[in-house]
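Now for chain A:
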Amino acid sequence: MQKISRETLIEKAKELLQNGTVSSVLGWKAGEFSYDVTPATFNSVEELEKDFVYNDFCGANFSKYLVKATIKAEGKILVFLKPCDTYSFNQLLTEHRFNREKVYVVGIPCEGMVDVEAIRKAAGEGIVSVECTNDGLVVDTLYNGKVKLAEQDVLLERCKVCKSKKHVAYDELLGDEGEVIESKRFDEVERLEKMTPDERFAFWQRELSRCIRCNACRDICPACTCEQCVFNNPKSGVENKAAANSFEEKMFHIIRAFHVVGRCTDCGECSRVCPQNIPLHLLNRKFIKDIDNFYGEYQAGAEVGSRAPLVNYTTDDIEASDAVRKGDGENA
Partner candidate 1 sequence: MRKCSLSNLSAVFDKISENLALYIPVDTNGGAKFEKYESGMVMSEALNTVRSAKDFFFPQIEDVAAFKVEGKNIEVVDTRVIKDDFVIFGARACDVKAFEVLDNVFLSDPVDSYYANRREHGIIFALSCSKPVETCFCNAFGIDCTEPKGDVSMWKTESEMYFKANSEKGEKILALVADLLTDGEEKVVESEKAKTKEVLKKLPLSNLSPDKFGGGKTKEYFDDPAWKSLSESCLGCGTCTFVCPTCQCYDVKDFNTGHGVVRFRCWDSCMYSDFTKMAHGNPRLTQLERFRQRFMHKLVYYPENNNGLFMCVGCGRCLAKCPISMNIVKVMKTLGGKN
Partner candidate 2 sequence: MENKNLREEIIRRSGVNPLKCMRCGKCSGTCPAYDEMEYHPHQFVYMVETGDIEPLMNSKSLYKCLTCFACVDRCPRGVEPAKLIESVRLSVIRQQGNNHLNTDTIPDIIDEEMPQQAIVTALRKYNK
């Protein structure tokens, strides 16, 4: 359960709307069920009071919306950012993707967001309602009645291995500031690295074969803000609308991951939205782990204007052949 309440956020939004600091609010809107929250723009206090929500299902990262929203909006936009969202926010600023002056950031604490799929798995299909309480979730189901779940067990993957509760950008902070966390997010990557190449190949073949090229991972990704994606551009030589075979599946995901190297903040949105549950974060995290390993720790978005590893170098960088061995966990 989130420590900060919907009412607190509405109160803050009201204040900023009324004193003229902002003219609109980017927030979460309640849906049909307890869990289907949609990002939305609120222009008035009435709209806020009617539909605004903040609960354990507000996973969406608003940073990317700012690219388009700041162009459209006349005045300033109030945006509520969770700690991990602020990294994406900074990264977009580093890449000059929107005007900082048009945004008012309120940093809000996050206790981790919940994965509906995980609830379905744990409590059974047919969720009538989900109630978030201090000691876990109470899920009312059609077939299993009320089921109590520990929040920790149904968190989104990215929240289970949360890397930071610290906001790296805000104009104002609600609640307490957290810390950067020593996270276990690379464990799964390491497990894969320890497999034999054949096992790894089989793993990725199996995972990527489910891809339906819906582009949700790309379209939600705060690093993928290209005016035109190479995969949509017939002149790029790699354009395609559907993966015709396993090569094209790999091609899309390798190139996409490569294009966000050093720019991916590991916000985990790609894996959250994948309708096929492909663990796409494992590709991005491999790059992040290698970067940390080869060139020293680098967290994209930790500060505005930092130079990403691929647009930087030192004269004594690791050679590619050694990198492959070192990336595999061997001593190079």
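Selection criteria: all candidates are chains of the complex that A comes from, given by their letters.
One rule holds in what follows: a contact is a pair of C-beta atoms (placed from the backbone, for glycine too) under 8 Å apart; a residue touches a chain by one contact, two chains touch by 3 or more; residues count from 1.
Everything numeric here is computed off the predicted structure, so don't read it as measured data.
Student: Going by the C-beta definition already given, which one of 1 or 2 is in contact with chain A within this complex?
Tutor: The single touching candidate among 1 or 2 is 1.
Student: For chain A, which residues count as touching candidate 1 in their complex?
Tutor: By the definition above, chain A touches candidate 1 via 31-33, 35-41, 60, 65, 116, 125-128, 142-143, 206-207, 210, 212-216, 218-220, 232, 240-244, 272-273, 275-278.
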